[in-house]
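Shown here: the complex without one of its protein chains, the others still in place.
Read from first to last, the chains carry the letters A, B and C; within each, the first residue is number 1.
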Amino acid sequence: MFFASDNAGPMRPEVARALMDADSGHARPYGADALMDEVRAQLRETFEAPEAAVYLVATGTAANALALATLTQPWQTVFCTPLAHIQVDECHAPEFYTGGAKLTLVGEEDKMTSDQLRAAIDACAQGDVHCSQRGPVQITQVTEMGRVYSLDELRALTAVAKDYGLPTFMDGARFANACVALGCSPAEMSWRAGVDALSFGGTKNGCAGVEAVIFFDPRHAWEFELRRKRGAHLFSKHRYLSAQMRGYLADDTWRSAAEAANAKAARLVAGLRDLPDFTLLAEPQANMIFATLPRRTHRRLHDAGAVYGLWGTLEGDDDEPIMMRLVCDWSIGDDQIDAFVAAAGD
Amino acid sequence: MFFASDNAGPMRPEVARALMDADSGHARPYGADALMDEVRAQLRETFEAPEAAVYLVATGTAANALALATLTQPWQTVFCTPLAHIQVDECHAPEFYTGGAKLTLVGEEDKMTSDQLRAAIDACAQGDVHCSQRGPVQITQVTEMGRVYSLDELRALTAVAKDYGLPTFMDGARFANACVALGCSPAEMSWRAGVDALSFGGTKNGCAGVEAVIFFDPRHAWEFELRRKRGAHLFSKHRYLSAQMRGYLADDTWRSAAEAANAKAARLVAGLRDLPDFTLLAEPQANMIFATLPRRTHRRLHDAGAVYGLWGTLEGDDDEPIMMRLVCDWSIGDDQIDAFVAAAGD
Amino acid sequence: MFFASDNAGPMRPEVARALMDADSGHARPYGADALMDEVRAQLRETFEAPEAAVYLVATGTAANALALATLTQPWQTVFCTPLAHIQVDECHAPEFYTGGAKLTLVGEEDKMTSDQLRAAIDACAQGDVHCSQRGPVQITQVTEMGRVYSLDELRALTAVAKDYGLPTFMDGARFANACVALGCSPAEMSWRAGVDALSFGGTKNGCAGVEAVIFFDPRHAWEFELRRKRGAHLFSKHRYLSAQMRGYLADDTWRSAAEAANAKAARLVAGLRDLPDFTLLAEPQANMIFATLPRRTHRRLHDAGAVYGLWGTLEGDDDEPIMMRLVCDWSIGDDQIDAFVAAAGD
Partner (left out) sequence: MFFASDNAGPMRPEVARALMDADSGHARPYGADALMDEVRAQLRETFEAPEAAVYLVATGTAANALALATLTQPWQTVFCTPLAHIQVDECHAPEFYTGGAKLTLVGEEDKMTSDQLRAAIDACAQGDVHCSQRGPVQITQVTEMGRVYSLDELRALTAVAKDYGLPTFMDGARFANACVALGCSPAEMSWRAGVDALSFGGTKNGCAGVEAVIFFDPRHAWEFELRRKRGAHLFSKHRYLSAQMRGYLADDTWRSAAEAANAKAARLVAGLRDLPDFTLLAEPQANMIFATLPRRTHRRLHDAGAVYGLWGTLEGDDDEPIMMRLVCDWSIGDDQIDAFVAAAGD
């Protein structure tokens, strides 16, 4: 009963197979492998962006930090939410890679509105050498609380960014889950909605460790390549990244894996929703559930072997609600979901 | 006929098998996987170092840059050779990760002597706030020209470092090949020879992408962990790094793969040695050959489909010798070696 | 009628005289001047801290950034208020000098309470490699809104820091004004109150450009010296910094200049206090006044040639209050103060 994160499951079979298929003979290193040529074409086709600059790295933090560094000057500030992964979970990788940029926290928790964004940008006095200068707008889609910006919301945010001449970067660690939730195409959720660059996550959705970084404006290409190497994120045996991404893109594996994960989370929510004392903190839209349950229920789940994110301790008043995060990856079994629901409802 | 590098071959079957074996069910992320516990124990046993702090990263440059940054202050200089990988091939990753340390170039090409090292350290005036301060000594083993420091040479270098209170870091991207060449144990070639920290390379010797970083003094552990995360080199699905290293360590796969690679290179040298106009630039000791051949021979090899490192161009005087680098990985076929020799000798 | 800042007035005569007295013959460079020996002794005596490490730099931002960098690891966060100078007015100098540390904003506007500080530190999960690690507590005294922490408040804040093993740094750009406001000694307002390091500002209080940095724990000395040189803040003709500080310390010039400045501000407040529609935003305790007046009054003052900080524009509704910052340096004439009050009251 592993619901702690979607970074803990195995590879999707299509991905594992592609990885093994790539494992023979010699291949040119450092991204010059023939597989990468295929991946580049596939990604451009998937995103309907024939000119896009496309790269692979192995971790989501690398994708975020390297892409943001390419878009941000050290004296600029990145506009993001208080719960943004880049703010909360990356041990200052953005600050390190940008050479000391700031993050300006906009909105509440995991989402910002276009009005909040405009106010935050306005509050950042441009042209005053003492102050942070305005930098990129960063949006996480699916958000860190499991919510999904609608296309209208995205367009409103990027429109504000464009008003000020600022680029928009999307942390798409769960891009696929959001796409599935919105029922839209990758292009609709990215450049057609005004996004300038994004990460397209594979790791949480059936790969072993691969993320694509996509710049719709290819002028960033060479700088990104230098930053990637300087950050030690250029793989010599790059084919093993390429292969994962190839398996992930072929036959829309990325989409079917995300459909599976979202469906699992829906099944879990459906099972929990009617429990007394179960309270959702946000209506789940993709594959993450933030909710509270009484501590006694947590203890029961814990004793039953369930693993999940918990804010607070098991010790304390039985009736007191505490907060949990439940994430479903594509591989979690329906039996485990049902067992979890059963244990919670006991 | 791929002799361009040992970073282009496939996984050793034992490694690929371990990777696939690990690919089921859920595993705790970020290095908390049970496999990493096994790897940690294996590495400590392999190095006879029960207290060592042991970590995995995916690239050799990450191993070098993160380990050096842990050992170096930004105002210090690292003593290394002019051809050191950290100087020549890492796009300033060491400077980036250390926050602006310098590299002081010691010796000729790929090797330094203890006298040269002592002179270089002496020339670096300690206690003068204007100057670079003395930092770690960096040794690459196998060197970038394919040579191997003897244990006596290593001990002489680390003895100088210790005279000045400086740590020694070994870039062991080809540690296994050197160990095999010297016929010694990992402990003999590391801490028993005075080395304080090292990378133990897997990628070039049968893994897909994994390097161990080992600090014999565990006080560096927590700082290294923070630096690894901040550098975006901590894998969420860490088990896929652990699994590779586990397959690499089990049954001394690392040793048998290196034995194979070194033997392949020996076969290649034996075949080339008697060619007229073949000149070795250094007597090969592991799996790399640096030599010159006349340009006409290069053209013939090139036409035959051979791939290898070349300093210079194919265009020009037929008789003029130009420089080549030939590297054998464990997987290169004897038939390919023989075909190469035949084409060279035509 | 210059009330925009205390960084715009001339040198206190004692300081100017010391500067000119130092201007003859040759003096050893880079802080080895004999004057610096005197300054070091004077500062240690002034702070009753015979072991303190004591340095001079030329700007307040240099003092803050270099001292914080000495106390902060790149993966740590500095606890400061939302209006802290280091957050608002230093163009990322703290991030640059620390190598990418964060600032965690505590309290409201310019002050934090010990409870707020404790909560903020608690919220910063220690030992989780993904998160910011806890770093120094930064206090500005006089605050950026012109308020002064009482000795009790200071002690409460540093006690919290000590509970967590964190150092406290005081931005003392207006240390002298605060000391005068509290009627206490430099030692009482620094190490006796639990402060570990501070800047002791001269520039805003009668010098041309000099700030002392003081570490009560001298183990930071050599690192600070290296950081100062690496930051290009070590003066070759250091005697011109030493001389200013010598004139500033001799005969408690620092104190008499601050007494003058605080008294000027008190005179100004007294004159304005009875104006209808004059509202203080904080009760001034030192030499800065934050207040609102109706826009019509601003226009009148502006037309009369008064210069001061203004949040908002002169254009708009006559009756609407807008916010102003009035700062008195030691040199502002009583006639100018009275003229200002008269113009405001017209």
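The criterion applied here is as follows: contacts are C-beta pairs under 8 Å (C-beta built on N, C-alpha and C of every residue); 3 or more make two chains touch, one makes a residue touch a chain.
Not measured: the values here are computed from a predicted model.
Interface note for the absent chain: among C:Thr70, C:Thr203 or C:Asn262, the touching residue is C:Thr203.
Only one of B:Met20, B:Cys131, B:Ala159 or B:Ala221 touches the chain withheld from this view, namely B:Cys131. Listed residues B:Met1, B:Leu56 or B:Ala101: the one in touch with the omitted chain is B:Ala101.
Which of B:Pro10, B:Pro29, B:Pro74 or B:Pro167 touches the hidden chain is settled by the complete complex: it is B:Pro74. Remark: the residues of chain B touching the chain excluded from display are 74-75, 88-92, 95-96, 98-103, 129-132.
Touching residues on chain C toward the chain that is not drawn are 2, 4-5, 7-11, 16, 19-20, 23-29, 57-62, 64-66, 90-93, 96-97, 203-204, 208-209, 226, 229-237, 240, 307, 329, 331-332.
For chain A, the residues touching the absent chain in the complete assembly are 30, 73-75, 99-100, 129-130, 133, 225-230, 234.
One rule holds in what follows: only the chains that are shown with their structure count from here on.
Per-chain Cα centroids separate chain B from chain C by 51 Å.
Inter-chain centre distance (chain A to chain B, centres taken as mean C-alpha positions): 34 Å. The geometric centre of chain A is 42 Å away from that of chain C, both derived from CA atoms.
In chain C, the residues that reach two or more other chains under the touch definition are 74-75, 99-100, 129-130.
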